[in-house]
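Please read the structure below before turning to the comments.
In this view, the complex is presented without one of its protein chains, the others remaining in place.
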Amino acid sequence: GLEKEFPMSLEEYRRYGRQMIVEGTGGVEGQVKLRNARILVVGAGGLGCPVLPYLAGAGVGQIGIVDNDVVDTSNLHRQVLHDSTKVGMLKCESAKQVLNKLNPHVTVVTYPLRLDGSNAFEIFQGYDYVLDCTDTPLARYLISDVAVNLGMTVVSASGLGTEGQLTILNFCNVGPCYRCFYPKPPSPNAVSSCQEGGVIGPCIGLVGTMMAVETLKLILGIYTAKNFQPFLKAYSGFPDQTLRTFKMRGRQDSCECSGKNPTVTREAIESGEINYSVFCGSRDYNVC
Amino acid sequence: GLEKEFPMSLEEYRRYGRQMIVEGTGGVEGQVKLRNARILVVGAGGLGCPVLPYLAGAGVGQIGIVDNDVVDTSNLHRQVLHDSTKVGMLKCESAKQVLNKLNPHVTVVTYPLRLDGSNAFEIFQGYDYVLDCTDTPLARYLISDVAVNLGMTVVSASGLGTEGQLTILNFCNVGPCYRCFYPKPPSPNAVSSCQEGGVIGPCIGLVGTMMAVETLKLILGIYTAKNFQPFLKAYSGFPDQTLRTFKMRGRQDSCECSGKNPTVTREAIESGEINYSVFCGSRDYNVC
Amino acid sequence: MVKVKVEFMGGLDVIFNKQRMHQVLIDGGEVTIKDLIDYIVAEMISNKNDIGVFVENGTIRPGILTLINDADWELEGGEEYVLEDGDIISFTSTLHGG
Partner (left out) sequence: MVKVKVEFMGGLDVIFNKQRMHQVLIDGGEVTIKDLIDYIVAEMISNKNDIGVFVENGTIRPGILTLINDADWELEGGEEYVLEDGDIISFTSTLHGG
């Protein structure tokens, strides 16, 4: 029918034409993949701020944003999707306003809540990929655990000071998960937040932008079960800008979540049997 | 006096605190350097869109934006500082609106004109550093030539498809200039624009974000005449994200602009004796 | 004797005089990563209060990744890997900010 011949509107052809002609994006077929994709972004802070507009600009069909924090002046040097007129507004709502204006074709859904074991499954289930743009080990374990139990791939990144790290977790249910890399959590006192350690805006911004590139590659099928190799990318901004790629271990049979005898099951997470606060220690992490 | 004891307002301390505590930024002293800095950004497109908010967020005192083009729907996948409600508006004005809301402490000056040999000197003279976010060889030669004649350092970058390049030109009047690298212009038919070749939004965005990092490093004095080594960074986004650093030639004695017997002088540029259109060939480059 | 480069990233350089890359020479026949870790604790951490930032219960602290020539040490035999001249051994603290 007509939809098969013209799967997109003229306005969409005009809007996405300059990316559709790039080798590797798959043209119209790739653009339809992007439109059908539903991406959940957890955290609209230093990483989320560049990720969100690039995904919206590219024409990702649905973007969910989980964040219960509000815009603060002290964030604005790095959280440049927000602005001074929005101080006190929920970050997810602030981001939604910007994305709606950038690209009205994209559906933006906001979740102004703190992700936990009892609400994560319901939220995640409506999405194809999850992006971990959070700032605590607790959230990182939770997101990975839920994603493994739901069979979802995670793009996970972090940064502090002038450095950043990025990886893909549970790729296609065969790649390693967060617990494969980190079976034991770090001691709470060894963890620095952006609040304490500080961070350079465009350094964390670069890592967020890399997350957007990885997400487009996942949606467009650049990664396959055949070519995917577990990795961790390490970016450093000062004194020289470098990006290193480390070859990482595969999925671990011994992993408590993705291994042969998992104990980190959906039931254990939802019931609260897995207590993330106790697991990661009691220190109060500042939001970053 | 008071200003020496408290060189910044409480609001500024609050706004910039999380970057001031990062090792290498120089704390209050570094923040004052940022406030005193005047940065000229030529081009508010795919590279300028991430550069501008990170410089404004960081507290750069004055940002000039040169761009005579207007926002178009076909740019929005990569030019995510603008939005659909601003189609038809000058990009420099659109950007100014966003930056003013992000950080009211920053003075934003717009130049809605096409840079040429007759207007460039006057504009450049009010700034400390120039960022080349343009999209044609013509503009790249012009910006480098003017900067060399004024003794200014240039952060220069470009991108196409899923790749990008970044370099620093005329560093401290001892580093190589664009003509040192490229004494002869490419034949017009060998040059692809984003219009023809296409570009992935976050790939060009990543290169722009790298420009912001380089600019902060210049302002903060991370680069010195002693430690600076000419380089060109090459980013590739697909299929794997990589960043390579190439060690480049130094300033060339034979260079027509920065060499021993320069013919590309201010007078020659301003008078039109150096005809950039003829030099680069007559093809009409589409704006990107 | 073996000669390797040892690198500290992700903020770990703070406990090594803020220097990221170090040349290290260790005497002995077969020198393992375990030996290197012992050497680092004994010879390279200037403030002994910082030792807990690097090791815990006799091995690398949870949250620190160890890389042998840019590959996860789990792929290379872990603590028992025998160092070769020219190896680059990297330790990076996992970042959590966002």
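Each chain carries a letter (A, B and C) given by its place in the written order, and its residues are counted from 1.
Here, a contact is a pair of C-beta atoms (placed from the backbone, for glycine too) under 8 Å apart; a residue touches a chain by one contact, two chains touch by 3 or more.
Here the structure is a predicted model, which means the values were calculated and not measured.
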Chains in view touching the one left out: B
Given B:G24, B:G59, B:G117 or B:P137, the one touching the chain that is not displayed: B:P137
Residues from subunit B at the interface with the omitted partner, ascending: 43, 45-48, 132-137, 140, 157-161, 163-165, 181-187, 190-194, 197, 199, 204, 232, 234, 236, 244-249, 285, 288
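Just so we're on the same page, only the chains that are shown with their structure count from here on.
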Whole-Å gap between the CA centroids of subunit A and subunit B: 29
Subunit B: positions in contact with at least two other chains: 23
Two or more partner chains touched - positions in subunit C: none
